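The complex is shown incomplete by one protein chain, all other protein chains being positioned as in the whole.
Let's look at chain A:
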Amino acid sequence: MATSARFVSSLRRTALSSRAPSRCQCLRPAYQVRWNGNTPTPTSATSEPHQPDAEGGVKGKAAPRKSIKYTSENYPQLQRDSKFTKISEKHVKFFQELLGSESAVIDGVTKDASEDIEAFNSDWMRKFRGHTKLVLKPSSTEEVSKILKYCNDNMLAVVPQGGNTGLVGGSVPVFDEIVINLQKMNQIHSFDEVSGIMVADAGVILEIADNYLAERNHIFPLDLGAKGSCQIGGNVATNAGGLRLLRYGSFHGNVLGIEAVLPDGTIMDDLSTLRKNNTGYDLKQLFIGGEGTIGIVTKISIICPRRSPAVNVAYFGLESYEHVQKAFREAKGQLSEILSAFELMDSRTQKLVNRVTGKKMPLEGEHPFYCLIETSGSNPDHDGEKLEKFLEHVMETEVVQDGILAQDQTQIQELWSWREGITECLGHDGGVYKYDLSIPIHELYDLVNETRDRLTEAGLVGTDKSHPVVDVVGYGHMGDGNLHLNIPVRRFDKTVEKALEPWVYEWVQKRNGSISAEHGLGVTKKPYVGYSKSDTMIRLMKQIKDLYDPNGIMNPYKYI
C-alpha cells in the first residue's frame, strides 16, 4: 500500500500548492483563454493568455479560434506581397502525390478544412491568426527538401512550424503562407552515453527528449514552461532560453550540429557530433535563433550534461537590489559550479502570487526583494556542506534578511512555484504588458522603478477601476541579466501603451541592452529591431537572408 499513501500525501500537497507545471515565463497552452474581436491593436509587448472580455473579466471558456482577429487586421502595415503565387489545386495535387499519406496534407484549398486548419493558423495565446489554406506535415528531410524546392520554384511562401508555442507570432502565417509542420519528424536517432551527445529530429517534443535522457541519467540543457508541446527544432530555431541557461549555457554552445533544408531544396548536412570543429564559418549558428527565415532545421545534434542527483533550493528575502547583487556575487563565489539557478522576484510579484493562490508566503516578514537559488551537483554531502557555509555567510553578513532551505522534494517544488506561478497570477486582473529584456545586471531593476514612476506620474496606476494599470512588477533570470518587466492592467489602454513604447525600448537601447532576451522577434518586435541592432548589423543580416533565401519565401513578414 506504499503507493497509495504516497499518492494521498502528494494529492494533499497538490491541492495546497497548485504548482505551475513548469519553470518558465511562458505558459503551457492549456489555460482557459478568451480573446474577443474588440480588443485593441496589441502593442509589441508580449501579451498574456488571460485576455479580458468586454466586462474586463477573464473568466469563461476559451474563445473559438475562429473568433481570433487576423494578424493582418491587427497589423495593417503588413501587406501581402504580390510576388508570391496564390495556392491552387495544381499545387495541392503535387504535395499530395509527394507526401502520399492522407494525414500529411491538410487541404483547405479544394475543400473546406477550416476546422482542422485553424489550429495551425493561430497561436496558443489566441493573439495571431493567419489565412493559410494548406498545411504540410513531411516525415523526412527529403520530403522537406522536395517541398521547399517546389515552393521556391513556384514562388510559394512558407512558414516552418514546430509546437507553435512561441510568444511573438513567429510560427504562424500572416497571410496564405503554407505551414510546414514538423510534428511527424519525431525520432530520436542516437544517444552516446559516453559523450552525452544526442541526435534527434526537429519535431521531437522537448519533454519527450528530456524524459528519454532522464532514463539515461542525462538532462536536456533547456527547460521551459511549454515543454509538453514545444519541439526541439523550434527551440533551436528560436534559440529558446529558459531556466537551465545559467548552468548549461545557450544553444549556441550546446548544439553541435544541425541538418537544415535551404529554400532551394539543398540539404545542409552539418550534423556534426564533434565538440570541437574549427573548420571555417560555423554556418549552423545562423539557424540558431534565425526563426526559420533562411531554412528549416530538420535534425539537431546536441550535447547533454549528466543529470544532477543532488538538488537543493533556498529562498531568500533581501532588503534592497544592492543586496540582491551582493548575494549573487557570493553565490557565484561560494557555490560556483553547483549553482544552477539564481532567480529574482520583487515583493510585488510575491504578494500577487500570495493574493491569487491564497498560499501562505514562505517567509514571515516582508522584504522588498526575494531570490530563489538552486544548486545541483553529484554529491549531496559536498553540496550540502557548501550550501550551508554559503547560507551561514550571507545570514551573518546580513546580505540576506531571512531565508529558508527546502527540506524535501515537495518543498523544492513549492518554492519553485513562487517563481513559476508569477506568470499565471499576473493575468488574474486582466491583461498584461510583458517585456523580455536583457539589461546590464547593475541597472536591471532600475527599469522597473522608473517605469512605475513614469506610469504613476501619468496617473495611470491605482487600486480602483478608474486606473488602467494595476502595478508594475519585475522578475527574471537574474543570473542571465534577463528581466521580465510586466505591467498587469485591468484593460488595454492606448495611453498606457503610449507611455510605455517606445520609452522602454529607448531605455534599453541607452544601456546597450536587448529588446528581446529569449522570446525572439517574430511579428511583434519587427519594428523595434533597430533598438538593439545597428543599421550596419541589420544590413548584414539582410545580406545573409538574401543570400540563402533570394526569393524571400521563408517565413515572410516577420522580423527580417
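Please note the rule applied: a contact is a pair of C-beta atoms (placed from the backbone, for glycine too) under 8 Å apart; a residue touches a chain by one contact, two chains touch by 3 or more; residues count from 1.
The rule is simple: contacts and distances are computed from a predicted model.
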For the chain not present in this complex, what protein name does its UniProt entry give, out of "Probable electron transfer flavoprotein subunit beta", "Ribonuclease H2 subunit C", "SKP1-like protein" or "EF-hand calcium-binding domain-containing protein 2"? "Probable electron transfer flavoprotein subunit beta"
May I ask which residue of A:L78, A:M155 or A:L363 touches the chain that does not appear here? A:L363
Per the definition of touch given earlier, which of A:L405, A:V529 or A:I544 contacts the omitted chain? A:L405
Per the whole complex, from A:Q77, A:S103, A:T463 or A:T536 the residue touching the absent chain is A:S103
Residues from chain A at the interface with the omitted partner, ascending: 1-6, 8-10, 12, 16, 101-103, 309, 314-315, 360, 362-364, 380, 391-392, 395, 400, 402-411, 413
